[in-house]
Each structure stands twice: as C-alpha cells, then as structure tokens.
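Here the complex is missing one protein chain, while the rest keep their positions.
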Amino acid sequence: MSVEEETFRELKDVFGDRILDFKIQKMRVYVKVPSDTYREVIRYLVLLKGIYHLETITGTEVKDGIEIMAHLGTGMPISIRTTVSSEDPRIASICDLIPGAEFYEREIHDLLGVVFEGNPNLKRFILSGDWPEDVHPLKKSFESKHNLPLREGFD
Amino acid sequence: MSTFDIPIGPMHPALPEPLLLKLEVEGETVVGVDFDVSYMHRGIEKLLEAKTYFQGLPLVERICGICNAAHGLCYTLNVEKLYDKEIPARAQYLRLVVEELSRIHSHLLWLGVAAFEIGFNTMFMYTWRDREAVMDMLESITGNRITTEYSQIGGVRRDMPSNLVDRLLKTMDVVEERTKYYTKVALTERTIAKRTQGVGYLSPEEAKATCAVGPVLRASGVKNDIRADDPYAAHADVPFNVITYDSCDVFARIIVRAQELLECVSMIRTALRHLPEGPFRVKLPMKPNAGEALTRVEAPRGELFHYTLSDGGMKPYRYKVRTPTLANLGALRAMLTSKGRYVVNIGDVPISYGSIDPCICCTARVYFVDSRKGRSWVWTLDEIRERSRRGELLP
Amino acid sequence: MSFEQYVVETLEAIVFPGFIFIFFLALFYEWFDRKLYARLQNRVGPYYTGFHGLLQPLADFIKLLSKEDIVPDGVDQLLFTMTPLFTLALSVFAAFLLPISSTQGLVSFDGDAIVSVIILTFLCITVFYAGISTYNRYAIIGAERSFLQLIGYEIPLMLSVVGVVLGAGSLSLSGIVASQAGWWHIASPQILGFIVFVFAAQAELERIPFDLPEAEQEIIAGWNIDYTGRRLAMFRLARNIELVFLCGLAATLFLGGPLGPTVEGYTQIFYVVYFVVKSLFVLAILTVVRALFARLRIDQVVGFSWRYLLPLAIFQFIVVRLML
Partner (left out) sequence: MGIVGWARSKSPWIAHFCTGSCNACDIEILACLTPRYDIERFGAVLKGSIRHADVLLVTGPVTRQVRDRLLRVYEQMPEPKYVVAVGTCATSGGVYRGAYNVYPGVDSVIPVTAYISGCPVKPENIINGLSFLLKKIGESK
C-alpha cells in the first residue's frame, strides 16, 4: 500500500461514493468529485490534514463543461478536479481556506469566465485593460489567429 | 486635495520588474495591496495549444528569460511522463548540472541588481563580471548563453565531453571563492544591513498561508524545497542541504540566496564526479499516449508548476504553467500589510518588492487608496522609494 | 589703465587662466573622473573618442548642443531658460577666484575665501530652481532633496574653510596661499578640515554617496529630467567647472595651491602644473569615494553630516584656535 493508495484510502473512507473516479500515478493522486463537494474536500484536507500549500488551480474546457482542478500539498500533490457547466460556470471559492488561491481564481475568471463565489475581489487580473468583458481567450471557441483587431501603429 | 497622478510609463534605468500594486493606505501605513499583472500577458498557454509538443519547447523556454533552464527542464520532464519511457541516467545528471548552473547565474544576477538598486554600482559590476564566467560555461555546454534548450524531450541535446567537465570544475572553484567574498560583503557591509534588516517581514505562518515558494519561503524558516521533497531528474542521488534562515526579512533572503549558490557549486561537483556513462538521449515518437501529467521543478525564484492534458494527438489539449513569482505575490501582499505591532511604512514597499526577485511584467506604479479620506493617487515605485527616503509620504 | 595692460587683462580673463582654459580643464577633469571610476570597476571607460577617450566629454558637449531643444509646456518659462545660464555664470565666476597661474586668482580681493563658499550655496539654489521650474514630479523631488542635503553639509563646509582662514590668519585666498609657503595646511591638524571638505564637496557635487537629487534608480534623473539640448549641455559644463573649482579650492586651502619648488625662469608654468596636479589628487580621492559607497537615504545623509561631519569640523576649529 504505497503512500498514494493510503491517502486515497482515507479520502475514500471520509467521502465514500461522492468520489466519482480517481487516478493514481507515481507520487500523484487525482480525485474527481461533484462540484458541490469540491470545497468540502479541500476544507477537509486543509483543516484536518494540515496541508497548507496550494500549487495552483487549473481550468480546462472539456466536452461537458469547464473542469476546475485544485492541486494541494507540498511533498505529494493531491489534485481535486470537478466539472462545471459552461453555460453558467459557478463554483464556491476557497479563498478563505487558503488566501493564496485568490490570484489563481481571478486568472481562471479572466481566461475562462468561471465565477468563484466568495472570492474577495474578482476583478480583472491578467487580461489588458481594454479587453472586452465577455471574450475569454482560453476557450476552444476563441481562435487565436483572428484575434481582436490590434490598434494599428502611428495613429 | 487634488489627486496626485504620475502618468510615467514602465521606463526604468535599473532592471524593473514592474507590477502595478494598489496599496490601501491609512495615513502612513499600508493596510491593503492589490496587483495588476496585465501588462505582461502574452497568451502563452493559448499559443502552446496551437503547437505540437516538440514545437512547444522553444516557446516554454522563453516564458522567463532568466530562469529558462528550469522551464525547459519542467516541460521535458512533464511530457516524458506521458511517454513513460525510461530516460537514460546520464541525461538526468546533465540536466541537473545545467539547471544548477542557471541557478548560479540567476542568483548572481539578482545580487548585482539588488546592489544596483541601492546605488552600489561597484558590486553590480563585480557580480556581473563574475557571472560572465558562468555564462561562458553555459554557452560552451549548451550553445547559447541564456535560452539554452538543453533538455529535450527524451534526454539532452548534446553530450558533455571530458574537457568541458574539467573547465566546469575550474569555473566552479572561481565561483565558490567569489561567492564567499560576496556573502562576507553582504554580511559585514553596514549600509546593506542597515537598509534590509527588519524590512519586508513575512512570518512563517503567513508564508505558508499565502503559498509562498522558493527563497522567500525558506527565508521565513520553512524547510520546503522541491528538489528534496519530490526529487526529479538526478536530485534523488545528488545530496544537498536545504538552506533556511529565520529572520524572515529582506536580509534573510539575501543570505539564503547567497548560501544557495554554495550549495549549487557542491551539487555540480558531486554530479560531475559521478557522471554515469551511456546514451544521453532516447528517440521518442511525435504522439505521446493520452493522459495527464503534472511536474514541479525548483526554479531559482521558487517552485515552478507545469500541467498538461493530452488527448493522444501531437498537440497538447491543455498546457498550464504557473511561474513562481505569481505564487510569491501573495507573500508580497502579506509583507506589505501592517498587522498590529509590525507596521509597514510606505517606504518599505520597493525594497521588499525587490526581495521576492519578481520576474513578470511591466508597470511600476502604485495606486493609493486612502480609505479614510477617500482620496486616491498614483505614484511610481521610484517615487515611493524616493519619498520614503525623504520621510514625507503624503501629498 | 594703459591700453595694452587692458588687452592683457581681457586676454587673461578669456584665454589663459580664464574661460577657455577652465573649459578644457573641466572637460579633462570629467574624463579623468570617468576613466578612474571605470578603472576602479574593472572597466575600460571611454576609449574610442580621441586618445584613450580624451575627447569624450567634448563629444558629449557638442552632441548636446546639436540636439533639439524641447521646452515642455506648463513650464515656468523664465526660470527654465535662465537657470542654466545662472549656474554656468556662477561656476565660471567661482573658477576665476582660484589662484592658478599666480599666487592670486584673476579676481582677488580680501575675503574671497568666504565668497567662494557663498557661491557654492548659490549653485545649490540654482539647482533647486532648475528642479522647481519644470513641475515634473521627479524634478520637484530632486530639488527638495538638494535643499535637504544642503542643510546637511553646509555648516561643516563653512567651518572647515573658517578653520583654514583662522590658521592662515587672512581672509583672502592669496593670503592663505602665502601662509602655506613653508608648511602646507594638510600637514597640520587642518587635515580634519580636509576630510570634512572632501565629504562636503562630494555632497555639493551630488556624487554617489550623496547623489540623491539625481538618483538614477529612484527618481530617474532628478532635477535635470526635463532639460535637453543646449540647456543640458550648460548644466553639465557648469557641473564640471564646479568640479574644477572645488578640487582647486581644496588644493588651495589645504595643499598650498600653486606653491612648490620652481625653476627661476618658468614660475608661471610651474604654478599651473602644481595647481593641476594637486587638484587631480583631490579629484582622485572624490572618485574613489564615489566608487566605494552605496547611496545613502536622505535621512541618513543629514544624520551623517550632523553626527560626524559637524563635530569633526568643530573639533578642528577648536584645535586650530588653541594652536594659535
């Protein structure tokens, strides 16, 4: 029973069937949970297991919506992933548990349009000032070739 | 009171790593900070999705010009996880050598720029002169001074002949002797100590809460180094000790980075002594098998994170890169907000900002919001630095 | 005055120890300073203009003259145009006080030692007006800084000069030079005054340990941020002539000015040679100080002057008083 199976076994006992599926690689554990228990799992890991370090939050547009994945832990990162519908992408924010999560959530909000409820200031973080509000570059629908008309020089 | 706005662009004689900080101010002390990093956004992740894995390496190396060996290494390790093929040991050792060399050049560069920042030009000239020896070695090993692209998917680009190994060992002696001199200068030089002790304080709890990484975390006494916790490349068999310092301020960060230089030198020496024989590269097919991979590397500025999701095609479905300085932004905010006894004067902003050795974007302006009086004004970083000297900070 | 004496006097004022000579001496001093500073930093310094870069300051000067002259709007026109002229005129007048080719300067009267120090204060005031007139945020800060710094080093500078005047027993530079015929002031306890003078000169010239009014990393170019073309050329020339003046003044007060063993027929030439060599020695000290230190904060500058320079100057003043 390597370290990975052990940690996954603990998660399985606590959350039982709410863990939809999992994947174990060398020194890595991926756990898929429905979007409402995403915050609960992270609270469990942070408060009870004392994991303090959040690597980052990755946002990817998959077939059935937008997949949010939080990677926690220093020695052996545990990745908790959940999918959110792309029409109305809402998810609970984890800023109060881990203050460092604020920038990652704001970046995903900019690039993919996911709204994190509870994030203290969900303002624009990475896109330039005059970028239109509703265009999210990391979406597959956004073609980077015909991008927004860049203002021509020497005006 | 008219607002006090300086529309000055990101021009700066020293190497500015500009960042728009929005400081919330109560009178003299800073209570809140917000950041705007939009000036540097080049849309790299979108570009990576349009390139195949092999084409992506040059782009990934150019995310950050100073610590690009770390980016290249993290990218290749990440993609190799998709192939799950055995990478020759010699390649892992050579990767470690070039990664540590680029850490030496990055830390020496930071020591010089920090001295340049406080007007100590002679130290800037000396540190950068000695850094040239390291750059020559990087150039003769990898072919280019900075964007080396030494680690390829499947191994390394070139082998290291024995005469290069001897030259590298000789350079290491020079670097070691010079670093000891600079550590002595940093410790004994009164002006440096006077300007950095007690400034930019980051308690260990705050460092953990804001997910700080790298020297900033280790300078607050937290023992956390990816090379030790989750060893990659050849770090498992090359012993080194993690440097920590417990005074949690800008001075500690100088000491941590200086002593890390000595660790790099000893690591390179042990790696070169036990350099295994055998091939230095393995041919890998263009299409990796589907799956996802997550890799972390200890870049000079902190823990670098790469994640990729591949659907079996030549191009990545999604490639995520998180640079260490983005993680340290939270720590910078904790440093700059005053709590109870520890009061942050607006004057400490530039020095602590420089101490996380930022490397992201382009505008050094600070946007003040005086919550009590409801006034707001914008000052550039240099403005604050200067006003802090003069002690008079409110318009 | 007879006609040819009148011609000789104007020629002297314009050519020999006058403006032309001072102009080229100032350029030479800037070259010497840049070259030594580069050497201390293990660099080569200006090399390709003229022999070993000798004509580099001249090239900078001519290039600046030929640049476009921008007068940003919203600038106080009068001050913006007049301050470069004032600064240049003041520093040239100050240079005339120095005894270069004879034991007394071109303009020599009783009490010109005190006048020379007053001119230094005027130069600082013109720097202040130069900064204020451009209404540029950084220039205003630079100007305020130059005044704050003035408060710091002004009194010690005065005291060190007064110490020398007391020691020599005469208020005029020629008198001071005469009193040093046998024994240079530097050999006596006046050396404390020399140290104070060197640091005060470094602060007056706004060089590294005290270069806050023009701190490149902090306020980009300080008070001369908005000056271009001819104005900037005049400011730089004035700064160089001030460098000549301060080094010359230090040489005159403490190192016996143009005095030294001379061959009978060529006293004037030897005077000039001794003057230049001694002031280059002082310039070398200033450059070494510039290369060794980091920039101090403004509160540290004022603190340093009041905590170290002033007591040293007072102590030297008392010692000289007791020795009389």
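Letters A, B and C mark the chains as written, and numbering starts fresh at 1 in each.
As a working rule, a residue touches a chain if its C-beta (ideal position, glycine included) is under 8 Å from a C-beta of that chain, and two chains touch if they have at least 3 such contacts.
Worth saying up front: this structure is predicted, and the values here are computed from it rather than measured.
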{"item": "Visible chains in contact with the missing one", "value": "A, B, C"}
{"item": "Options B:109, B:156 or B:297, residue touching the unrepresented chain", "value": "B:109"}
{"item": "Residue in contact with the excluded chain [from B:145, B:184, B:223 or B:274]", "value": "B:145"}
{"item": "Where the missing chain touches chain B, by residue", "value": "7, 9-13, 15-17, 38-44, 46-47, 50, 58-59, 62-66, 68, 109, 113, 124-125, 128-129, 132, 135, 144-147, 359, 361-363"}
{"item": "Chain C, residues in touch with the chain not shown (by the definition above)", "value": "34, 38, 41-49, 53, 55-56, 58-63, 66-70, 216-217, 220-221, 224-229, 232"}
{"item": "Chain not shown, touching residues in chain A", "value": "127-131, 137, 142, 144-145, 147-148, 150-154"}
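Rule of thumb we're sticking to: only the chains that are shown with their structure count from here on.
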{"item": "Graph class of chain-chain contacts, one of line, ring, star, complete, other", "value": "line"}
{"item": "Centre-to-centre distance between chain B and chain A (centres being mean Cα positions), rounded to whole Å", "value": "24"}
{"item": "Distance between the centres, which are taken as Cα means, of chain C and chain A, whole angstrom", "value": "64"}
{"item": "Approximate Å spacing (C-alpha centroids) for the pair chain B, chain C", "value": "44"}
{"item": "Chain B: positions in contact with at least two other chains", "value": "none"}
{"item": "Residues of chain A whose C-beta touches two or more other chains", "value": "none"}
{"item": "Chain C residues touching chain B - in the complex, by the definition given at the top", "value": "40-43, 137-138, 141, 144-145, 148, 208, 211-212, 215-220, 291-300"}
{"item": "Chain B-facing residues of chain A, complex", "value": "25, 27-28, 30, 52-56, 58, 60-61, 69, 71, 74-77, 79, 98-104, 111, 121, 123-129, 137-138, 142, 144"}
{"item": "Touch list for chain B against partner chain C, complex", "value": "6, 8, 11-14, 115-123, 125-126, 129, 189, 191-192, 194-195, 382-383, 385-391"}
